[in-house]
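Not every chain is included here, but those present sit where they belong.
Chains here go by letter, A and B, matching the order in which they are written, and residues are numbered from 1 within each.
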Amino acid sequence: MPRLFKIRSKKAGLPPGSLVHIGEKKLEKVKISAIEYSEMYCHEREVSNIGECFPIKNDQTTTWITICGIHNVENIENVGKFANIHPLLLEDIMNTDHRPKIEDFEDYIFIVLKLLTFNETDKRIEAEQISLILGKNYVISFQEKESDVFNPVRERIKNGKGRVKKMGADYLAYTLLDAIVDGYFVVLEKQGEYIEAIEEELITNPSIETLKKIHTVRSEMLLLRKSVWPLRDVVNMMRKGEFPLVRSIIHVYLRDVYDHTIHIMDTIETFRDMATGMLDIYLSSVSNKMNEVMKVLTLIATIFIPLTFISGIYGMNFKYLPELDWRWGYFAVLTGMGIMGISMVVYFRKKKWI
Amino acid sequence: MPRLFKIRSKKAGLPPGSLVHIGEKKLEKVKISAIEYSEMYCHEREVSNIGECFPIKNDQTTTWITICGIHNVENIENVGKFANIHPLLLEDIMNTDHRPKIEDFEDYIFIVLKLLTFNETDKRIEAEQISLILGKNYVISFQEKESDVFNPVRERIKNGKGRVKKMGADYLAYTLLDAIVDGYFVVLEKQGEYIEAIEEELITNPSIETLKKIHTVRSEMLLLRKSVWPLRDVVNMMRKGEFPLVRSIIHVYLRDVYDHTIHIMDTIETFRDMATGMLDIYLSSVSNKMNEVMKVLTLIATIFIPLTFISGIYGMNFKYLPELDWRWGYFAVLTGMGIMGISMVVYFRKKKWI
């Protein structure tokens, strides 16, 4: 349950805009780093206080501030103060159970995203909330913990490889978005491998555990879809040119990300459909197995019941029971029983019951 | 049934606009209180007659009139008379089975909302209808009974904490809306705990009672969705700026409430999906349990039926039955039966039937 629903009741009764961290505290110490770059220039530093990064004076360069750890109220308040962010947004940043969304304020765009990872141990998808603030010449990214998803981007900036260094803050935001969406493919691949394992189990040894696993897959797909649907809308709004801060030169790249989200949606639907199919096969094979047991056993019983009846007849103590006195009576009865038993087996075989 | 459908037939045949209280009478005596405030000023009083509150002269202050108890026709008529409200609205206020809705009259906006509480005893969600009339400088709120959901707001006004005292009637209406929606999260949390309890029961001791509980959860979710879908529309219409009485400065706050309703919708869908999954697991585990019983029992029967047949053979009274005269015949037969029984058990084990 706590996976699906984070405790928000501690906020009930508080005035709107109150900063309360909702979610699990995943990191001990907040870590802030800032990287400032232009096509020719690149400077990275760790800062202990968010105030050191402001004001972002230089219009010629792009500044990317990374804040790992969002549970510290004072710290988030400082961001609000220095970067002039609306209090409700600060509340959103600290509240980790948001859907992906995008909101346009004139000076900046606020984006909430979900970074997904596949937990190999319990085969669950885990979500971390990433918030981005995209300004004219800066991007501020908020993470719940230090994950390495943005490291390749940081490397590319430092090494000056790729297009990212030459282009501005909007391209940086796109790159971060792209890195997150690429992570979804990795999650789907692992999920796919898990589905393959369940299919294997379904054939070799289906049990009620298999059923629970199938349901887990289905509910994970549901969860995933809830992250991807609104993400699709976020990307779509960005690529449609609704935000002046996103230049039209970026749209073609966003269309590419959009295609990826569509592709992810398709795969999710396919996985859901496979889970439904596996459910049907599970139920069918369980009842099939049961049927088989019942059938063979009942057949054995059926063959022996009439035979037992015959033996019962000759066990009766009637004074006058002629067969009992015959010389070959016993052997005749034995033979008769044998023939009877065999012919029943033959009959059942013919009827394809065994 | 009475939960789902309130008796309206007593209204059939009456002319439109007739004031008839539809619903349960939850309170003995109507209680009216008025609070008048501005940024610097705050005055609260209890009134015995609604007429005392009118006319609301002062444009500098915001007046919030709370009416607890809506079953008194005369009282509601007075509201209509003094505040100049359309008769159909008065009818709506007294009729407690409305869906959430918003209606714009030039001088005021009329909002119907549902306040939800989770009844721990029978695990049902209970709804109370809240009506709001938002005028230029006043808010009138109608409640079925005295509940404490608006107390934090009242405290904030009296203590002068938060933004509420500085801003006008539209912000007050938003705050009330927000308080109600926050209550939904509390209901969902309790519902979530209940679902957890059912899941526990499903694993340890599933019975037809569990099935009924699962269905209760599903129908509660349906009911909840029926309250939240139109609420979402209400909030959306308000935040889209369709109503001149709601200033654009409030829209960003309403967008926040809107996000909450979306989040609630998502959780409801998740809960419904979990209920469906639990239903499948219930049915599977019931049939599994039955299968297990049948299997073991049938196996026992199957082993003993052929053995009984053999004992029947040697119980026959044939004069000439050679084995009966053998010295070790009895022990040979006993041994044979033992071997037969054991080999059948081994065979069934191998076939994984036991």
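By definition in this document, a residue touches a chain if its C-beta (ideal position, glycine included) is under 8 Å from a C-beta of that chain, and two chains touch if they have at least 3 such contacts.
Note that this is a predicted model, so its numbers are computed, not measured.
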With 2 copies placed here, how many are in the full complex? 5
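Quick note on the criterion: only the chains that are shown with their structure count from here on.
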Per the C-alpha means, the centres of subunit A and subunit B lie apart by a whole-Å value of 27
Complex contact set, residues of subunit A against subunit B: 1, 4-5, 7-9, 11-17, 86, 88, 91-92, 97-99, 101, 103, 208, 211-212, 215, 218-219, 222-223, 226, 279, 283, 286-287, 290, 293-294, 297-298, 300-301, 304-305, 307-308, 311-312, 314-317, 321, 323-330, 333-334
So in the complex, the part of subunit B that touches subunit A is made up of which residues? 152, 156, 161-164, 174-175, 178-179, 182-183, 185-186, 188-189, 192-193, 195-196, 252-253, 255-256, 259, 262-263, 266-267, 269-270, 273-274, 277, 280-281, 284-285, 287-288, 291, 294-295, 298-299, 301-302, 305-306, 308-309, 312-313, 315-322, 353
